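Take a look at chain A:
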Amino acid sequence: MARIDLDNIRHAYMPAPKRDEDFALKRVHHTFDDGGAYALLGPSGCGKTTLLNIMSGLLRPTEGKILFDGRDVTGLSTEERNIAQVFQFPVVYDTMTVYDNLAFPLRNRGVAADEIDRRVTETLAMIGLAERARQKARGLTADDKQKIALGRGLVRSDVSAILFDEPLTVIDPHMKWVLRSQLKELHRRFSFTMVYVTHDQTEALTFADQVVVMNEGEIVQIGTPEELFERPNHTFVGYFIGSPGMNVLPVVLDGAVARIGSHVMTLPGATGPVGAQRTELGIRPEYVRIGREGIPVTVERVEDVGRRKIVHASIDGHPLAAIVPEDEAVPAEPHVRFEPAGINVYADSWRMDLGEAS
Partner candidate 1 sequence: MRLSRWLVPTLYIVFLLLPIYWLVNMSFKTTNEILGGFSPWPKNFTIDSYVTILTNPVWYNGYISSISYVLINTVISVSFALPAAYAFSRYRFLGDKHLFFWLLTNRMAPPAVFALPFYQLYSAIGLFDTPWAVALAHCLFNIPLAVWILEGFMSGVPKEIDETAYIDGYSFPRFFVKIFMPLIASGIGVTAFFCFMFSWVELLLAKTLTSVAAKPIAAVMTRTASTSGYELGLLAAAGVLTIIPGAIVIYFVRNYIAKGFALGRV
Partner candidate 2 sequence: MTKTWNNRAWFFVLPVLLLVAFNAIIPLMTVVNYSVQETFGNNLFFFEGTKWYEAVLASERFHGALLRQFMFTGIILLIEVPLGVAIALTMPRSGPWVSVCLVLMALPLLIPWNVVGAMWNIMALPDIGLLGYGLNKLGIPYNFTRQPFSAWFTVVLMDVWHWTSLVVLLAYAGLRSIPEAYYQAAKIDGASRFSVFRFIQLPKMNRVLTIAVLLRFMDSFMIYTEPFVLTGGGPGNSTTFLSIDLVKAALGEFNLGIAAAMSIIYFLMTLLVSWIFYTLMTRGEEQ
């Protein structure tokens, strides 16, 4: 197990990158603590897999350093770093049995035979493939193959870290849930450092203690699931996490007052002087209250999603979603109010701190 420091990592797939856009990873500077469970969350093409491959040593970054427990490993091979990685599509050695597949990484490292047998048997029981141990991997389903691939990572109990690259894409929904809980359980028992890449927020939020949200080659926020929900650091995080995502309304700021179109509302705190070109107010649908007072809105559509309703409305043409309990009726002349605790203010997409109201 190890702490992993990423020291100003930049990476470009082209030979001589000049502009910022040439980089698949613009600049990443972050520490993954020893024994932590992290999720790298972001849309396709945001650079998460690139970052993962840099950590495992499959890619060498264009700039920057990687340190494992303070030791510089930037130039070291994957094998020397002692990392396990599970890929998006199952990679199994077709001609080997399930047992041999799991034993393969241990045999390559010269582990003693009885130790191999002990660990492989244990891991097989963990991933639920014990009774298939002697079967050839070739004929198995995609689910089972991916379990083998997971098993090959888990069997090496001495690794510095285990990296997962969207490992549950091919697994069916029920199995997904089971495997994810097993991974969490393993993490609790052995406290591996785990980094889990995904574009699925539920997966990220249920798996990780710390979620790293990435967009366009940059880390936009690192935090616990609660922090990402309550205090999105960037409007992208607001959109990307939550269902539906955060409402973002263009506003004009004046101290502790925000103007939305012709309407005026008071903020829980005042902003400092704003030099930004674009200022916005973010409010999650969960914090929008519909009632008879506040800012008038037009209701366009009400969506019933089980125990709650999602009200799609608009303020002066700007769309706004609100979540209301199922049994609550929408009044005839609806108005909205924002819970002060849920209000965030953004300048050029980045969050601003609100000071004391003066």
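Rule of thumb we're sticking to: a contact is a pair of C-beta atoms (placed from the backbone, for glycine too) under 8 Å apart; a residue touches a chain by one contact, two chains touch by 3 or more; residues count from 1.
How were these candidates chosen? In short, all candidates are chains of the complex that A comes from, given by their letters.
Since the structure is predicted, the reported quantities are computational estimates derived from the model, not experimental observations.
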Looking at this complex, which candidate touches chain A: 1 or 2? 2
Within the complex, which stretch of chain A touches candidate 2? 53, 56-58, 77-79, 83-85, 87-89, 91, 93-96, 104-105, 108-109, 136, 138-139, 149, 152-153
